[in-house]
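Just one protein chain is left out here, and the rest sit where they should.
Take a look at chain A:
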Amino acid sequence: MIEVKNLHKSFVSKKTTVKALDGLSFTAKDGEITGILGPNGAGKTTCLRTLYGLLKADEGSVIVDGINVAEDPLAVRKSLGIFPDKFGLYERLTAYEQVDYFASIHGMHGAAKHQAIETVFKELEMTELAHRRTTGFSQGQRMKVTLAQALVHQPKNFVLDEPTRGLDVMSTRILRNYLAAHKEKGHCILFSSHVMQEVAALCDRVIIVANGKLAAEGTPQELCDLAGEKLLEDAFVKLIGSDEGVAA
């Protein structure tokens, strides 16, 4: 379970100060898929980066399975499967070596590690990519490798920042099924997206973030009811109070 409590974060430079998070609070529960929606610059990525300890909150806290990220980031990261906003691949490694590397970092070894790698490649239907070097991979293929390396250690909590961008329809379906299956197994899944249909179809709960604050929270239906709209997209626009970022 991921609990975000009153998170504040500002980026201060010599010329400007940008307030990215302004008291954001929410909870992503086990056995649920929680979606974060928000226009560009709303603070979604900053929130997720603070969640896995890459950024330090000015105020507030993030608790993952009872552990405060600020106090023990390494222990928290062990239980997280992270798909970050920006990602790259080691282009001189094969897809298999890449995933193997991250599995080893998570302490996996021996036959169990190889079995886990085989499984994740099979589940994400990317076995044919396994022994190719990642140079020249398409955006979708790169996404799949990054997802595989994030999920190979079967983390308790998934933190995925727009995991479907660049994926084709088939790959998106594979990922949706993968997430749904893991939700059933009791994993906590938190992901951000700009695709409303995806959020509506997949998420048990939706958190709408605007200007670094929680604008609204609930099931997709509850949000539609709250805004008095039929479609989640219309509800989203109404709840954030502008049409900014909808086209993103």
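Going forward, a contact is a pair of C-beta atoms (placed from the backbone, for glycine too) under 8 Å apart; a residue touches a chain by one contact, two chains touch by 3 or more; residues count from 1.
We adopt the following convention: contacts and distances are computed from a predicted model.
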Expected UniProt protein name for the omitted chain (select from "Transketolase", "Sarcosine oxidase subunit gamma", "Cytochrome b/b6 domain-containing protein" or "Transporter") would be "Transporter"
Which residue among A:Glu3, A:Glu97, A:Glu125 or A:Asp234 touches the omitted chain?
A:Glu97
In the whole complex, of A:Lys5, A:Lys19, A:Lys78 or A:Lys238, the residue touching the missing chain would be A:Lys78
Can you work out which residue in A:His109, A:Lys122, A:Arg173 or A:Lys230 touches the chain that's missing from view?
A:His109
List the chain A residues touching the unshown chain?
11, 13-14, 52-56, 74-75, 77-78, 80, 82, 84, 86-90, 92-93, 97, 101-102, 104-107, 109, 146, 149
